[in-house]
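Some chains omitted; the rest stay in position.
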Amino acid sequence: MYSPKVMTHFSNPQNVGEIPDADGVGTVGNPVCGDMMTIYLKIKDDRIEDIKFKTFGCGAAIATSSMVTVMAKGKTLDEALKITRDDVARELDGLPPQKMHCSNLAAEALTAAIEDYRKKQAAKK
Amino acid sequence: MTMKRVYLDNSATTKVSDEVVSAMLPYFTEKYGNPSSLHSAGREAREAVEAARARVADAIGASPAEIIFTSGGTESDNIAIIGGALANKKKGNHIITSAIEHPAVIETCRHLEKNGFKVTYVPVDQEGILRLDELEEAITPETTLITVMHVNNEIGTIQPIREIGKIAKEKDIYFHTDAVQAFGKVPVNVDDLGVDMLSLSSHKVHGPKGVGVLYLRRGTPVRSLVYGGGHEKGIRSGTENVAGIVGMGKACELAVRDFDRNVEQMTRLRDRLMDGLLKIDHSRLNGSRTKRSPNNVNISYSFVEGESMVLLLDMKGIEVSTGSACSSKKLEASHVLLSCGLDPETAHGSLRMTNSKYTTEEEIDYVIETLPGIVSRLREMSPLYKK
């Protein structure tokens, strides 16, 4: 069902965990199947210096979480915001059709975390 | 690398017994006749089919004339329900079933609902046991058929079939039970249960896939779903799957012969697994402790998702299943778990482990050793879990 790359990221996910003093945190839940994902960001000079995730969900949810953190790490915020669910799925060599929404979750969590960071920045000013 | 695999998904399907395969083999390349043919090869095939019919009848206390061979449990359920509903259409258009049936029953009832029938889905209690009082209340003068499964395929709950049988008889309503998961695990005798129709599936009892049985008590009217040469008393046309039917006959014979031994072993291993896996914190047993199939363990682990557990267990050579929404085609949590009152989140974390006569204690112990690490690894990853 899953590509080998999905299985690699699922069984050996990158960037699992929390960042205690995160600059931005985004949590999204998918109403379709009740899964949840949180992304933590450490930002330096408008760039994602560190990124971690926590996910409650299926193999695809975990793999896409891992992949999105790998893709986003080191990118500027504007670059990171451009990552779509299709980009994530493509990097994983595809996902089964009924699992595409899981990659949406990952992209949304990243966006939510960046927005959280920007909101906090705006509040500071 | 060869990894020994631990197969604990026997409610999905079972390994075919070697004895069953041996019984089937001659019917592919030596005794390959068509039972409808007049000549020796045909008669030989006919005899094999009738011998299998007698064995199946014997196994459930029926007479051979009451046994219809079908292509599987799904088709048996469909003939009983659609065929039964249509045959009794003049008497009424109301059917009663339970909320936790297999899709072969639920989807069939839904189909009938789209075609002018009314269906009541009687709820179950927290252990998944049908509420008899609600069943009785549901009966109307229009009710022509009650269909309630004997043993549930997900949580292993055993339903009060005998009691339902009495109610049905009293009210003169035909009664069908899907005994696909019951046969070989609990005693299945059609008179004792008081059923008019009963479904079996070969591949759930170490027989081949693609063969089912519909028991039809003498005089029970059903309409056919498939038309043709008039095989199986006109109820199921199509050249008989001789090898498969022989396999099903053998599988039934073995299931009855070894019933006590198998049940003793399955029960022991079920309890060992259940006790071992309930030691993991934030776990709960789904289904009933006492009215439970000897081979079924179903446990929910909070804060983790079932598909992930299934995949990680698979990497360790352990094959199980889950009622998680994520693993279903429609991304809906198991209707059985929800009907028992679980919230969707807890249903998400469910695992079903179903053993068979081939399961060993060593295998069970390996699962008990392996699962805790997987659960805690996934919990570490879960945003919901706070130590």
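Note that the chains take the letters A and B in the order they are written out, and that residue 1 is the start of every chain.
By definition in this document, a residue touches a chain if its C-beta (ideal position, glycine included) is under 8 Å from a C-beta of that chain, and two chains touch if they have at least 3 such contacts.
Computed from a prediction, not measured in an experiment: that's the story for all the values here.
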What are the per-chain copy numbers for the complete complex, stated as a formula using the labels displayed?
A x1, B x2
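The rule we apply is simple: only the chains that are shown with their structure count from here on.
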If you average the CA atoms of chain A and of chain B, how many Å lie between those two points?
41
Looking at the complex, which residues from chain A come into contact with chain B?
7, 10-11, 13, 16, 27, 32-38, 54-59, 61-62, 98
Per the contact definition, I'd like the list of chain B residues that touch chain A in the complex.
303-305, 307-308, 311-312, 315, 324-327, 329, 331-333, 344-345, 348, 380-384
